[in-house]
Each structure stands twice: as structure tokens, then as C-alpha cells.
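Removed: one protein chain of the complex. Kept in place: all other protein chains.
Our next item is chain A:
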Amino acid sequence: MTTATRRDILRAGAALGVLLMVRPARATPVEMRVAIEAFTKGAPVSSGKVDLVLPPLVENGNSVPVTVNVAHWMRPDDHVKAVALFNEKNPQPNVAIFHLSHRAGRATVSTRIRLGDSQKIVAIAQLSDGTFWSDEAEVIVTLPACAES
């Protein structure tokens, strides 16, 4: 009969620690890619047309102003259909999906978002012809949201 020695117990404890470390409670660049693929349904994304306006350095991650402009006309047969925002280090990769129609007149959307860490933000626009265009921005956050919990 074998009994667990002190050495075995320490080893098991260390392994448990590693297990806990590999699953942090935040999205990862991989999860962001999965979320983007769910939005584009696997279609290729080109860079251009989209302008993501975001301050490069923010003091308070609880409220970060974001504006997305898409340089594309809004005609009934050819317009921007949707604009989506993604992040890589918040607990979830999705931020928002805005659905536009040609009656928007101009593809410009602004809102305020929470950022849990300094990270990369990606904006993707879907045009009515099925193509996807993107822009990305790096943000440095000095006081992240969810810092208190």
C-alpha cells in the first residue's frame, strides 16, 4: 500500500496551481479571433475604409469614448450594413454590433466603452456587398475598469 508522501502532496499542489493559472477570466486574442470569425462567418477582412477613433491613452477604463467612421457611401444598393467592435482582454471579446441601413446617411457611430486592460481594439464594417473592412487601435489604460473586483 502506498501512502502519499509530503513530496507527492507538494507536487499535486503545484500542478493544481498551474491548472488554475492557464484559465484566466478574460478574453484572449484567440477568443477575439473566434468572435470576429463568428461575425464575418469566415469571410476575409481587408484593412481600410474604416477609421476607429480612440484616445491612445486613457486614465479611466470605465468610460472610453469610441467613434467609428466608415468612408463608404450610403446608397440603397451599396451601403454599410453593420459595424462591430471587438477587444482582446476584457472578460468577453464582443463590445457592440451596430446595424445600419442606407437611411443612416453617413456611417458614423459613437459610444462609450469599458476597458479592462491596455489592449488592442478592432472595428469591422460589413458592407452590403458582403465584404468586410477593418481598423484597429492600441489603447493604454492607466486605471482599468473592473479594478475594484
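We take it that a contact is a pair of C-beta atoms (placed from the backbone, for glycine too) under 8 Å apart; a residue touches a chain by one contact, two chains touch by 3 or more; residues count from 1.
Methods note: contacts and distances are computed from a predicted model.
Per its UniProt record, the hidden chain corresponds to "Sulfur oxidation protein" from the list "Nodulation protein NoeA", "Sulfur oxidation protein", "Amino acid ABC transporter permease" or "Oxidoreductase".
Touch with the chain that is not drawn comes from one residue among A:I36, A:L54, A:L100 or A:V139, which is A:L100. Interface residues of chain A facing the missing partner chain: 25, 62-64, 67, 85, 87, 90-92, 94-101, 103-106, 108-115, 146, 148-149.
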